[in-house]
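Rather than the whole complex, this shows some of its chains in their spots.
Order of writing sets the chain letters: A and B. Residues in each chain are counted from 1.
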Amino acid sequence: MSAGAQCHHEEHLPLLDGFHEQYSVHLDKFDGPMDLLLHLIKKNELDICDISIAVITRQYLDFIKLMKDLNLEVAGDFLVMAATLLQIKSRQLLPQGEPEEPEIEEIDPRGELVRRLLEYQQYKEAGMLIGARALLGREVFSREASEPFLAAAQSVEGPLEVSLFELVDAFRALLQRIPAESFHDVAPGDSLSIADCINEILSLLQERDIVQFDDLTRDEYTRERVIVTLLAVLELCRLKLIRIFQGCGDGPIWFVPAVTADPADTSEV
Amino acid sequence: MNSELSSIIESLIFTAESPLSTDRICELLDEFERDQIKSALAETVTHYQGRGGGFELVEVAGGWQFRTRPALHSYVTRHIKTRTSKFSQSALETLAIVAYRQPITRAEVEHLRGVDCGGVLKSLLEKHMVRILGKKDIPGRPLIYGTSKEFLEIFGLKDLKSLPTLREIQALDEQPQYERQEELQLEPERSFPLENVLPFE
């Protein structure tokens, strides 16, 4: 099981020799650091639950070095995993748990990585099984022709079918088409925009008839949040969409919709 | 009972957009003799006639096509309404503007789209995707539009807050930014130069 660990010095050179032919062809086959790790584990015939971190780390770093030698861009994800491996390795080198605390089960520093690898392996396999299915439009086909007598009668509109992504994408496409200055708050920083806040208030008022100012800032009581909420409330008030009132003195601020949601009623507003 | 060739021919006719002529079938299946194909076709026609199922193989417009049996047309016409209607690009765009910029007036929507939106807005109102929130307190008192409850239902959203922002969609295209680290502390006794291993350039 730990044969790899014992003979890794002997293996080292031949392994690197093989690297070029072996990997340069398959470089793009590695779908990220987890995939590469699984490959190394399988290649070394290691038990995934008892991998030799020393062997794997060395081969992993060799691989990254090779990618660099071949002038391939090494994605940050690969470096993150390298750091994880080195961290586990260094934890393994630390003295084991104190003898006076025998009841504390020794925690295997590899545990988290092994769990991730096992889980990743499951999804990788599931992906292959899914991909091996007969796909509609590739191996399997449905009927394309429509009945002539149905085609004539097809003017009735059915339920709408559109995805959220299409909606956002349509908006994005539109923004790319029009000059940037038409929009003031298209790409605000990370801050909450007034428009978002207005949407939030409008949707709250769809659910209930009355909303308290504090309800809007309870989850996130920051200066920015309060200011943005206030501006949103003022804007809605200016548009005569809500009415604001306050209980006695310092009491809570409440607001209610100023108009009913029913479009039929708007004629007399 | 059903020959391999009949099955192949069936699959070709089934997937064709328009009636498939015998000539075309022979062309597609050039490893088979024309006579074989003709008798397989005859066999298939007989099978569907004898079976009396939902559809049959008929020769129309110089080709072969599966068609529902005329006797069943009163049933078939019942489900025309199941056909879903897709949003037109202009409807989708207008809806997106209303969703992301509400409360908004028709003039503001038109300013953004650069075209008249009266018709589209009306049809969105009819489809209950958009509703009138009120009137804006400016000269002319234009109507203010917003999205409806049905809008949230169609898109499976809990509330308007759950609308994905543009930034979130754009973020999908961006590579994650790894913080630049000076250098990882690696083991000094390593046999190969580790500085080269982690290429932070």
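In this section, contacts are C-beta pairs under 8 Å (C-beta built on N, C-alpha and C of every residue); 3 or more make two chains touch, one makes a residue touch a chain.
Since the structure is predicted, the reported quantities are computational estimates derived from the model, not experimental observations.
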item	value
Full-complex stoichiometry, written in the displayed chain labels	A x1, B x2
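Criterion: only the chains that are shown with their structure count from here on.
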item	value
Length of the line joining the C-alpha centres of chain A and chain B, rounded to whole Å	24
Parts of chain A lying in touch with chain B, wherever the complex brings them together	61-62, 64-65, 68, 74, 76, 79-80, 82-83, 86, 141-145, 147, 149-150, 153-154, 156-175, 178, 182, 186-187, 195-196, 198-200, 202-204, 206-207, 236, 238-241, 258-259, 261, 263, 266, 269
Chain B to chain A touching residues, read off their complex	11, 14-18, 65-68, 73, 76-77, 80-87, 89, 92-93, 95-97, 99-103, 111-114, 125, 127, 129, 131-137, 143-144, 146, 149, 152, 154-157, 159-161, 163-167, 169-170, 175-176, 178, 184, 186-187, 192, 194, 196-200
